[in-house]
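Of the protein chains in this complex, one is absent; all others appear in place.
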Amino acid sequence: MTIISKATNRKLIAIIGGSQCTKEEAQTAEEVGRELARQGAILVCGGLGGVMEAACRGASTEGGTTIGILPGENRLTANPYVQIPIATGIGYARNIAVVKSAQAVIAIGGSYGTLSEIAHALQSDIPLIGLNTWSLSRNGQQDSSIILAQNPEEAVNKALSLATNSKS
Amino acid sequence: MTIISKATNRKLIAIIGGSQCTKEEAQTAEEVGRELARQGAILVCGGLGGVMEAACRGASTEGGTTIGILPGENRLTANPYVQIPIATGIGYARNIAVVKSAQAVIAIGGSYGTLSEIAHALQSDIPLIGLNTWSLSRNGQQDSSIILAQNPEEAVNKALSLATNSKS
Amino acid sequence: MTIISKATNRKLIAIIGGSQCTKEEAQTAEEVGRELARQGAILVCGGLGGVMEAACRGASTEGGTTIGILPGENRLTANPYVQIPIATGIGYARNIAVVKSAQAVIAIGGSYGTLSEIAHALQSDIPLIGLNTWSLSRNGQQDSSIILAQNPEEAVNKALSLATNSKS
Partner (left out) sequence: MTIISKATNRKLIAIIGGSQCTKEEAQTAEEVGRELARQGAILVCGGLGGVMEAACRGASTEGGTTIGILPGENRLTANPYVQIPIATGIGYARNIAVVKSAQAVIAIGGSYGTLSEIAHALQSDIPLIGLNTWSLSRNGQQDSSIILAQNPEEAVNKALSLATNSKS
C-alpha cells in the first residue's frame, strides 16, 4: 500500500490584513477566501478578526479548510470560521509563521502588522499579491516586488499560479 | 445560512518524540496516529522524522488530518505523511507552537527537544500523556504531572477525554 | 544600601540595516554608532555584518556598549565589535526582539529584513528614524511615521530625544 502525501496536492495560501478593517476590505477578503476554497487551496491566516475573519468566513461557505495561527495561548480567541486554530503563545513571532508557511500570500489593506508580514514574505521570495495594500520605495526608487491585483479573482489566480514547492 | 465552526468539533492533539527513534517507538507512534485518526482528532506534530513521521503515517492510513509545524523555512523538509506543512522559519520557537496549539499532548520516548515540549505543555496546564518518556522529580520529590499510559489506545483515550477548550 | 537600576539612565537604541551594504552606508552606520556611544546610549542590533558591524565598530571606538541579538545558535557568528552576543536560535523571531527591546530605532538603508524590523517598530509605536531607508505609502497615501534624518548626528539626536520609558 502506498500513501501519497497530500502536501503536494493542496496549496497553502496565506491571507493577511488588519484585525480591524473597512466594510469594503471585508467584502474583498470574503471573496478571496471563497475563491481560494473553490480552487481547492488551504487558507492560512493569523486567526483573528477583520480581514482574517472575513476571509475564513468566505472559505467556510465554500467548504474550504481554514487555519488560524494565533499569537496567544487561547484557541478560543480564533474567529468562528477558523477550523484549525494554532494557538502559539509566541506573540509577534507568529506573524512570521503565517507567511513563511504559505506558498503565496495575498495582502488586503492592512496596517503595520500586515507590513511586517509583507516584509517577511518578500525576504523569503514568497510571492506576494497586493489588493489595495502597502506600496514601498527604497532610496527614492519604487520597489515592484508586490504583485498588484485589481480584484479577488485576479489575486487568487495569481497566487495559485505563482505558488511553488521550490522554497517554502 | 448558518456556518458552524468545526473548531469545537474536531480535537487537536499533539504527538511529540524524537526525530530519531527505536523501531518499538515507531510502532507505538504509528498506532497512536492511527487511533487518533479513527477517533476523528487532528494530529499536530513537529513535522520531521522518527516518532513524528511514524505518527503521521499511522494517521494517514486511517484518513486522518496531519499538521507538521516545521522549524525551518522549507516545507519540503516535512515527512511525506504531513498533509499541512507549516514551515515557520522560527527555529526552536516552533517547539512551543506545537504543544501550545494542542488540547492534549502525547509524548513517546524522546530526547531533550521532547523534554522542552513536555515542559512547555505542563507550564500551560495542557494535559500530557506519556508513553515510555521522561519522568521528573524536583528537589527529590517525584512530579506526577505526566499522565502515564501503558499502550497507544490508552494514551489516545486519555488524551481525548482530557482535551478541553477551556484554556488552550 | 540602596541599589538604583541603571536601566533608567542608559538608553537602549537599535540600529538596523542590511548585512551587506554600500561603503557609504557603512560610513553612516559607523558614525551613528560613534555618536550613540559618545552620548552614553547602549547600541543593540542584529549582531551580523554590513550596517550592523559598522555601527558596532563605531560604538566600540568610543568605548560604547554593543549588544548583538543573533538569529542562530553560534555566538561566534557575531561581528567582532559585538561585546554582548545574544545567540537566540529562534531565527527570524530575533528581528522582533531587536526592535522591541529598543527605546528608539535608527534604520540605515536596508532590504526586506530591515523593512520587517521597521514594521515591527511602528506596530509598537517605537520611534523610528530613517537614513536613506524605506518609504511607505498605503492605498496611495504617504505614510509619514518614519522620522527622516539628514545625517548621523541628527539621527542620533532625534532617537535620543524621542526614546522613552513609557511603553517599550
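Going in written order, the chains are labelled A, B and C, and every chain counts its residues from 1.
FYI, a residue touches a chain if its C-beta (ideal position, glycine included) is under 8 Å from a C-beta of that chain, and two chains touch if they have at least 3 such contacts.
From a predicted model like this one, the values you see are computed outputs, not experimental measurements.
K.L.:
Give the labels of the shown chains that the missing chain contacts, considering the complete complex.
P.N.:
Touched by the chain not displayed, across the whole complex: A, B, C.
K.L.:
Looking at the whole complex, which of C:Ala37, C:Ala54, C:Ile69 or C:Leu136 touches the chain that is not displayed?
P.N.:
C:Ile69
K.L.:
Residue-wise, where is chain B in contact with the chain that is not depicted?
P.N.:
Given the touch definition above, chain B has residues 90-93, 96, 100, 109-113, 115-116, 118-120, 122-123, 132-140 touching the missing chain.
K.L.:
Of the residues in chain C, which ones touch the absent chain?
P.N.:
So the residues of chain C touching the unseen chain are 1, 3-7, 10, 12, 42, 44, 57, 60-61, 67, 69, 73-76, 78, 80-90, 93-94, 96-97, 100-101, 103, 124, 165, 167-168.
K.L.:
On chain A, what residues meet the omitted chain?
P.N.:
These residues touch the chain not displayed: 71, 89-93.
One rule holds in what follows: only the chains that are shown with their structure count from here on.
K.L.:
If we define chain centres by averaging CA atoms, which chain lands farthest from chain C? Would you check?
P.N.:
So the farthest one, by centre of C-alpha atoms, is B.
K.L.:
List the interface residue numbers of chain A and of chain B, divide the shared ones by all numbers used, and answer same when the ratio is over half, different when under half.
P.N.:
Same residues, largely: of all residue numbers at this interface, over half are found in both copies.
K.L.:
With chain centres defined as C-alpha means, what is the inter-centre distance between chain B and chain C in Å?
P.N.:
39
K.L.:
Where the CA atoms of chain A average out and where those of chain C average out, how many Å apart are those spots?
P.N.:
Result: the chain centres lie 29 Å from each other.
K.L.:
What whole-Å value do you get for the distance between chain A and chain B if each is reduced to the mean of its CA atoms?
P.N.:
Between these chains, centre-to-centre, one finds 26 Å.
K.L.:
Give me the residues of chain B that touch two or more other chains.
P.N.:
Residues 89-90, 93 of chain B each touch two or more of the other chains.
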